[in-house]
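Here is chain A:
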Amino acid sequence: MTSLLDSIGYAGWALHALIWLPVLGIGLVLWAEEERAKNLAFWWSIGVFVLSLGLWWAFDPTSGAMQMETTAPWIPAWGVNYSLGIDGISLFMVLLTTFSTSIAILGSFNYIQTKQRAFYALMLLLEAAVVGVFVATDVFLFYVFFELTLVPMYFIVGIWGGERRIYAAIKFFLYTAFGSLLMLVGILFLFWKAKTLMGMPTFAYEDFLLVPLTGTEQLWLFGAFALAFSVKVPVFPFHTWLPDAHVEAPTPGSVILAAVLLKMGTYGFLRFLLPFFPLASQHPTVVTTMLVLAVIGILYTAWVAAVQPDAKKLVAYTSVAHMGFVVLGIFALNVNGLQGGLVVMISHGISTGALFLLLGMLYERRHTRTIAEFGGIARVAPWFATAFLITALASIGLPGTSGFVGEFLALMGAFESHPTLAFLATLGVIFAAYYMLPMVQTVFFNKLETDENRAIEDLNTREMVILAPLCALMIIIGWNPTPVLDRMEPSVRVVIERVEEAGARAAASDVLEAIPPVEVTQTLDPEDMNDGSAPAMTDGDE
Partner candidate 1 sequence: MITEALVLSAILFVIGTFGVLVRRNAIIMFLCIELQLNAVNLSFVAFSRVFGIDGQIFVFFVMTVAAAEAAVGLAIIISIFRHYETVNVDSFNLLKW
Partner candidate 2 sequence: MASLATLVQGGGQTAVEGGHFEPFFPGLVVLLPLLGFLANGFLALQHARASADAVRGGAELDLGDPSSRPATHTLPTWIGPGVMAVAFLITLVNFTRMLGAHLDEPVILHYWTWIATGTFTVDAALQLDQLSMIMMMVITGVGTLIHVFSVGYMKDDPGYPRYFAYLNLFVFFMLVLVMGSSYALMFVGWEGVGLCSYLLIGYWFSDREKADAGKKAFIVNRIGDVGFLIAMFLLFKNFGSVDFVPVFHDAETLVYGGGLVTAITLFFFVGAIGKSAQMPLYVWLPDAMAGPTPVSALIHAATMVTAGVYLVARSSVLFALAPLSSAVVAGIGVITALFAATIALKQNDIKKVLAYSTVSQLGYMFVGVGVGAYAAGVFHLMTHAFFKALLFMGSGAVIHSMHEAYHATHNHEDPQDMRNMGGLKAFMPITWVTMWIATLAIAGIWPFAGFFSKDEIIWYAGAWAGAENAPYPQLYTVYWILALAAAMLTAFYMTRMMVMTFHGANRTGDEESKHLHEAPPVMWVPLAVLAVLSVFGGWINVPEALSSGWAGLGGILPMGEWLHHWLEPITAQAHHIQEANLGTYSYYAPFGGGEALWAAISTVAAGLVVLVSIRLVGGRTVVPVKDDAAEMSGFAKVLYNKYYVDEFYDRVIVQPILRASRFCWKVIDAGIIDGVVNAVGWGSKGIGWVVSMFQTGTVNTYAFILTVGVLFVLGASLF
């Protein structure tokens, strides 16, 4: 497989293709006939997904550095480059994005009946933007993609959503845009610092890593970045946009929102927050604050989820609880915690995505999401009930499913550094059962009473095709997560080592104001920077 990929020069163009192919697809979908749009979009996204699968083999699992790096000048005057690359952290996020986009598109065939071309075009735009977020190694480029994701999502919720879609869409947009504006200020601050340091304008990720920051600066910038990403994750108490957005969004919108958009927040933690501000990230107050917020998120939203009458809102709240585990793992600041957090991200993407799909299928059949109106559906839809049960169990972290591996590692990592908080977070395991099982019981078990419920059809072939890979992944990752863990470990180590080194230096100099040494020896070729000529794609592989 690797040699085949090499022979077509896969590493050189794959990342570009993953961004621009969906964009090309937008044109095709808009140009196609209304009825054909969905099939075209689906097969197109499958093509992108298959293409992205090559990353699994092309990726070198032994290295923690950025791989397949390519760069081209974009706005030379500001030092902005169009530069891409992936490492063990973003690899899975990219795969998750391409995978869940295909699944979500297939899952919207019935749900989306109006303005289909526009819908599928927006889905593809969303895919391109999200992939861009995960592969951008230029901070400016990252920010552009980060904000660009808001646009398609805003329209997907606002046009194809439920009754209160406008409220939800605006809330979603403003909430997240507000957060990221502060981050923009932070980015600009870093930009000026980097410009002074390098003697030329630059937005390159590696250059930002070299910027020396005092402890106080780190704390302020940490705050700005953390706010942006916390809203996205969302971390309690910035989570209230999520239930509204989920409830009003159409099924595919919810799927993408849960599966990948939330991950942009925690990805930001790993990619920017920890490496850029290692001292602030391990400041005891900061760590405690983040962990406490994570624990509150886990317990509090589990409680709130348990009393929701609306199934979709329930699942939306559980998302917050799951993302709490991710934040918990990340701020454990050790390998177990970070890897656990990453696995929770993947697992949550799969299982919660599947839950939203299943609820969407239920809604298509019954036109309600109120839990109390269902009952006994397992008798008329056994395959449906089975798929739902597997997904629900993966979601509450039963061993043997992907959810367990992630939560276990995240909690274990957190326990290493903060036993008391980790203990409280572990109680979330109980409350996961407390919110999920009553819903499963009320919907699928109990007596089959009403005629509407009796008429519910079991899964059809298309729906089985959607759910089979999701359920399979939950179980495969649950039993054999090692290939996944192996690939992310080196990159996670890079992050951890950076944090630990900074901490050690600060401890050695006995002040918080320790300054990382400046090693301006490598990275950017000034000619490359100021050369405004045609974008020559340079292959960054060593």
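Descriptive notes on the structure:
Just so we're on the same page, a residue touches a chain if its C-beta (ideal position, glycine included) is under 8 Å from a C-beta of that chain, and two chains touch if they have at least 3 such contacts; residues count from 1.
The candidate set was assembled so that all candidates are chains of the complex that A comes from, given by their letters.
This structure is a prediction, so every number in the text was calculated from the model and none was measured.
With chain A as reference and 1 or 2 as options, the touching candidate in the complex turns out to be 2. Residue ranges of chain A in contact with candidate 2, taken from their complex: 171, 174-175, 237, 239-241, 300, 303-304, 306-308, 334-336, 339-340, 376, 378-383, 386, 393, 398-400, 404-405, 408-409, 411-412, 415-416, 419, 422-423, 426-427, 429-430, 432-434, 437-438, 441, 444-448, 454-455, 457-458, 479-482, 485-486, 489, 492-493.
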